[in-house]
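Before any comments, here is the structure.
Shown here: the complex without one of its protein chains, the others still in place.
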């Protein structure tokens, strides 16, 4: 992963084979960033994304092992159980421009991933919410 | 709705059952914000979104009453007829990661909606445009 700091933002170039969320978390730890917003485009060779089944309080994930364009990708990074957690959603398109998407668990870069990360000076933490079964922002 | 001000932005946590656009408009009124950009992710239990039929100068809306992930959501808030108006587009994904989307009229939070709202110090107003039949930014 390569990065450049500019105007209180970071431009990230995550490279082929790198895990995007793992890389983002490590980067934030290295820079002592506790909260951030992210947005980016690129192409991935693996993505695990899905849908939250609220009734059963569990994620239904599907995995895609083909190279797909990241048509959209946005989210945030916050504190969760003394670690950092990337909450991001994405849409992905194939060679026919067909799109799938959802909550992104993790993805691996297929060509390159270009992300703008905006650090936030807040220290918002995600705490477990009984009602939804999710870690929600504690604000 | 819970919110936190950070670095001249607002992090919004819109909660289950709340109307997103109605909540955004009320928040901006409370904070005396006239223009803003918005981006967010989450899940909704209702969304009315659609397509502008330019030839007939009317929106073709469809309603979805299932819980769907908000795969992407972005737009702006501006002045319209002495009120505020949210212009936002979104994509939504289901349990099979299938995606639909369009111009978002309104949506109701199904689990949570996390939005970053960036206030803009401008006072851009939308005024009616005869040619398109839409309220366009008067700049």
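A and B are the chain letters, set down in written order, and residue numbers restart from 1 in every chain.
Convention: a residue touches a chain if its C-beta (ideal position, glycine included) is under 8 Å from a C-beta of that chain, and two chains touch if they have at least 3 such contacts.
These figures come from a predicted structure and were not determined experimentally.
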Given B:43, B:99 or B:113, the one touching the chain that is not displayed: B:99
Sole contact to the chain not displayed, among A:49, A:84, A:99 or A:124: A:99
Chain not shown, touching residues in chain B: 35, 37, 39, 49-54, 60, 62, 72, 74-76, 87-91, 99-103, 120-122, 124, 131-132, 134, 136-137, 139
Chain A residues touching the omitted chain (full complex): 2-4, 6-7, 9, 11, 13, 16, 39-41, 43, 67-72, 74, 91, 93-99, 110-112, 114, 116
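Everything that follows uses one rule, which is that only the chains that are shown with their structure count from here on.
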Approximate Å spacing (C-alpha centroids) for the pair chain A, chain B: 22
